[in-house]
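What you see is the complex with one protein chain gone and the rest in place.
Take a look at chain A:
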Amino acid sequence: MSLPNPAELISQMAIRLDAHLAKRGISEPRYIGIRTGGVWVAQALLDEMGSDSPLGTLDVSFYRDDFSQSGLHPQVRPSALPFEIEGQHLVLIDDVLMSGRTIRAALNELFDYGRPASVTLVCLLDLDAGELPIRPNVVGATLSLAAHERVKLSGPELKLELQDLAL
């Protein structure tokens, strides 16, 4: 299976995100990337849109629902949101949407900072494997992978790579 080119996806996403925000009448959204891949995607997206908005970063390790199965992530970093959340329109950005559990954790964390006016979800890839009723508002591409396949993003220069767990 051939993977899409992230740079092309980013330019399409920028157009779609602009259209989405215009339709909703949102003029000054706050951008937040989910560590680590989401921050790379968010930065690339901001660069593409020519925006110098500050980028918030979220580490959802303390909010994950799999603590009792996988424990604490050893490289947790502080979240850094250099703006108010209360009453703001947020654009939440992640690299790969799979189960939707990361997004749930991110939403829970965001609401501990305040009550946003809205949250728009942007993902580079949607693997169409949702375990929760969470769908992106803007997506680069939707892929269907076999059960033994995973896609991995590296950065900050965005590169996608297909991994085969069966090998």
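Here, a residue touches a chain if its C-beta (ideal position, glycine included) is under 8 Å from a C-beta of that chain, and two chains touch if they have at least 3 such contacts; residues count from 1.
The definition used in the following text is that contacts and distances are computed from a predicted model.
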item: Chain not displayed: protein name in its UniProt record ("Xylose transport system permease protein XylH", "PqqD family protein", "4Fe-4S ferredoxin-type domain-containing protein" or "Aspartate carbamoyltransferase"); value: "Aspartate carbamoyltransferase"
item: Residue of A:Gly25, A:Gly50, A:Pro78 or A:Pro133 touching the missing chain in the full complex; value: A:Pro78
item: Missing-partner contacts on chain A, residue numbers; value: 59, 61-63, 67-69, 71-72, 74-80, 108-109, 112-114
